[in-house]
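Subset of chains shown; positions unchanged.
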Amino acid sequence: MSRPSPGRFRLQAPPNLDAEHGLDLLRTMVRIRRFEERCVELYSAAKIRGFLHLYIGEEAIATGVMAAIDLDDAAVSTYREHGHAIAKGIGTDVIMAEMLGKVDGVSRGRGGSMHLFDAATRFYGGNAIVAGGIPLAVGLALADKLQGHDRVTVCFFGEGAVDEGAFHESINLASLWNLPVLFACENNHYSMGMALTRAEAQTDLALKAASYAVPAWRVDGMDVLAVEEATRKAVTAIRGGEGPVFIEYETYRFRAHSMYDPDLYRDPDEVAAWKQRDPIPALASLLTELGHLDEDGLATIEAEADAEIDVAVTFAESSPLEPLDDLERFVVSEVTP
Amino acid sequence: MTATDATTRPTPETVRMTLREAHKQSLRAALDHDERVFLMGEDIGAYGGCFAVTMGLLDEYGPERIRDTPLSEIAIVGTAIGAAMNGMRPIAEIMTCNFSLLAMDQIINNAATLLHMSGGQFNVPVVIRTTAGAGRQLAAQHSHSFEPYFAHVPGIRVVSLATHADARGVLAPALEDPDPVILFEYPRLMTMEAEVPVDPDIVDLSSAAIRRPGSDVTVVTYGATQHTVLDAAEALAADGIDAEVIDLRSLRPLDDATVFASVARTHRAVVVEEAWRTVGLGAEVAARIAEEAFYDLDAPVARIGCAEVPLPYAKHLEDAAIPQVESIVAEVRRVMHRG
């Protein structure tokens, strides 16, 4: 199969690339990367537990997508969500506190890695049932439309979610009702150990979207600039009332599915080839070529990210645990809205 | 409009209506009262509702508020949840609880869970209407009573609606509830008529209702079955046994205080339900009575449920499977003569 091969290698600079914007994208990707690398350490130190699904290698998608949407647009994510959460604007401190199960965590320690939620940034979780968040995104968009809000909901899911009936029922409804949803399919070619080619009889995902009359594009998910540009176009169309769009972002996870996964099912050469396409050095060299970045600049970005994560870890470590007496809080609401 | 809707004209104070009409009035009141309310579900619009409850609402409120959906139970419930998280007050209909099995993931893993999992940030004010029960020869796949499944789950409120007052009174409090509410309606009662006040009573749907006071034995039940139980109570009365009949009404949380108080007076209890007996609501009620009112009891709590079979089509078999006046009377008698 040719699909899982990494494709073309170098980023193309759009003619109008603003230096500061390019650097911002780089900063976000580096922050996500560093955050997750620290999570691996904390996992080894048994401070983070449960499932930990890393986004390493896929940072260009969250970064480019969030750069293309507005602050009050909504996002719905999966269990592989640190990147989405950080790029959406949630603080790494409260995310880290969540990873450690602390009361200052975004979900007060009840969610952990897979269930980050943040009302302030309209981040609607963190869903650990494959495809379980997709109908929620349709509903969020329906509510926006009914209330006359000019807002878009971005729904992230993996290519594996396309196997689930929930995806089909949801995209049909979104299309039928012409709702402002971006179906953001992160095709990293594997769902756990299952290659897309072994899971879907037809691996051209655009055909599935087309069968619901939803326009579908395929984008290089390792190219943050391409991700941003395509997403911006889609979001403009969606906001313009043209109904949902499906974008397949082609990407690859550099690490195993989760910390439990021995990763026996992927060819090391395939992994190595994709690692050559790491979106972070790719953007860094482009910015360097364009004269927007030098070694010092990159070092500063990395150091700032490290420092931020240091602060986040300190915050998380020093955050208290939820008192045991509060275990049964939030099963039902405490206030009537 | 169905034939039964065209009933006699109201006296100034009361009006005669079917339970179907009572349900519809409640939906109409909700739609009138709060513009965030909308209905979504299969065939609620052009068809008029599987049980004609929503007949006419599409014309009255238009397709933005009465939303016919494709046959997509996962998407119906999940979309309603999402809309509820984002400012609306959706009332989603799953035609019958038989099909709710397709939406269990959304109901349990999302609706019931999101508030807690988000540390209190996202409440889900969704109302899900569905129906339950046998008695119309619809066979196994259309006759389930899944109230016990929902009563098991923290984070949702479950209410069963088997009287006019409850049907008319339910939606106001249900829509005020910031959390998910699942409403059970009963198809075989839709044509049941009653004379009711023009203005709906205010009912406390978090409480159980004593449908018939009595002193000899407490019969706890819920849903459509309560009407069978009330008939049984009359039969027992003729026989000198004065049964108190309690409709649990709120299936989660359970108003066990009302049950315990009754048992403290009667010292005997029978639980009657149409769901399968094993791991049903009857088990929960019996266990709670045994736990909290053990020393009040003069006899073990008895349970009657559906026979442990998928509901058969043939009428004599279906009747034999679900609680009937005779089987209830017999069981109450057994409990009375024991201990």
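Labels for the chains are A and B, by order of writing; each one numbers its residues from 1.
Definition applied: a residue touches a chain if its C-beta (ideal position, glycine included) is under 8 Å from a C-beta of that chain, and two chains touch if they have at least 3 such contacts.
What you are looking at is a predicted structure, and each value in this text was computed from that prediction instead of being measured.
Enquirer: How is the whole complex made up, in copies of each labelled chain?
Expert: A x2, B x2
Please note the rule applied: only the chains that are shown with their structure count from here on.
Enquirer: How many angstrom between the C-alpha centroids of chain B and chain A?
Expert: Here chain A and chain B have centroids separated by 41 Å.
Enquirer: Could you please specify the touching residues of chain A with respect to chain B in the complex?
Expert: Checking each residue of chain A against chain B gives 74, 76, 105-111, 115, 117-119, 124-127, 129, 132, 134-144, 146-147, 165-166, 169-170, 172-173, 176-177, 329-337.
Enquirer: Residues of chain B touching chain A in their complex?
Expert: Residues 38, 64, 67, 69-70, 72-75, 77-88, 90, 105-106, 109-110, 114-123, 125, 154-155, 157, 176, 178-179 of chain B touch chain A in their complex.
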